[in-house]
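This is the structure, below, for whatever I ask next.
The complex appears here minus one protein chain, its other protein chains still in place.
For chain A:
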Amino acid sequence: MADRSDLVLDVKNLKTVFFTNSGLFKAVDDLSFTVKRGETLAIVGESGCGKSVTALSLMRLVPDPPGRIVDGSVLLEGTDLLALNETEMRKIRGNRISMIFQEPMTSLNPVIRIGDQIIEAVRLHRNLSSREAKDIAVEMLRLVRIPEPARRAKEYPHQLSGGMRQRAMIAMALACRPALLIADEPTTALDVTIQAQILALILDLQKELGTGLVLITHDLGVVAQAAQRVIVMYAGRKVEEAGVEALFAAPRHPYTRGLMASIPAVPAPGVAAPARLNEIPGTVPSLVRLPKGCAFAPRCPLAVKRCEAEYPPLTDWGGGHLAACWRAADVAEVA
């Protein structure tokens, strides 16, 4: 186990539920993980697996109603965020923990100048004059490599391209030098060429500032490039956790293996591309009516009777490689 003083984030048994008309569902169920200073942890999974709700739970921004964090603890630099009142939490948000969202086009306020939006973030947490805050804002825009930062600071979001807006979002999120940055699909909405730039920028700044990073994505390419450790989520639960090399070398959960198999490979020269991409059969189960046993069992090629009856516990397969699967031992062989 890592030295505890090195931990920026320590999440234990987090449980976030939603109360809807069709019933109660656990969007995040019994999730635990840690992030060290300067470390990148990727959370991977399909849409609706609870990745984004996890991020919002860490920020305590889950819309209530219908959502509520009902159990667990979120220790950020030793402080349990779930025990704070709203006023105390506001002092932490944007200051010690901040977040970049998926949609740069809609995540910035369209009627407030870019610079003023960053200045606001700075002045909420630092006792600075508006002049000093403005200098910091321009400096942050320079840091995220926006050309002519002083001029751009006076512009409105619609005057910037998507990539520029995401850079501005990053500048805003990092303006107070947070201990932890959560990036929820930060490159999904961008052009492919811009994606690589933005990801590289986030990783550079993370290294420079020593920030812990929780990177939420469904793109395994991004994971391989950016993360040191990976959590795979399915139907609100963690099904596998491992170092990035271990995970790609030998996934222990059939779901992880399915995800990897569905990455389209570029065929070698002269070889015809396969007519059909690999996929995981079936769809994500409704969270309101989860099966009693393993939620993945109905889609799993390796499923046996036991999978449908009992939920498999997370088991350590050595070196912190955790997997929740009754047949984890057989996955490597089949793959």
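One rule holds in what follows: a contact is a pair of C-beta atoms (placed from the backbone, for glycine too) under 8 Å apart; a residue touches a chain by one contact, two chains touch by 3 or more; residues count from 1.
Everything below uses one rule, namely that contacts and distances are computed from a predicted model.
Chemist: Tell me the UniProt protein name of the chain this structure doesn't show, selecting from "Na+/H+ antiporter subunit D", "Nitrite reductase small subunit NirD", "ABC transporter permease" or "Alpha-ketoacid dehydrogenase subunit beta".
Modeler: "ABC transporter permease"
Chemist: Can you say which of A:Leu124, A:Ala224, A:Ala250 or A:Leu314 touches the chain missing from this structure?
Modeler: Residue touching the chain left out of view: A:Leu124.
Chemist: Decide which residue listed in A:Val17, A:Ile43 or A:Met99 touches the omitted chain of the complex.
Modeler: A:Met99
Chemist: Can you list, in ascending order, the chain A residues touching the missing chain?
Modeler: Its contact residues with the unshown chain are 59, 61, 90-95, 98-99, 101, 103, 106-112, 120-121, 124-125, 156, 158, 169, 172-173.
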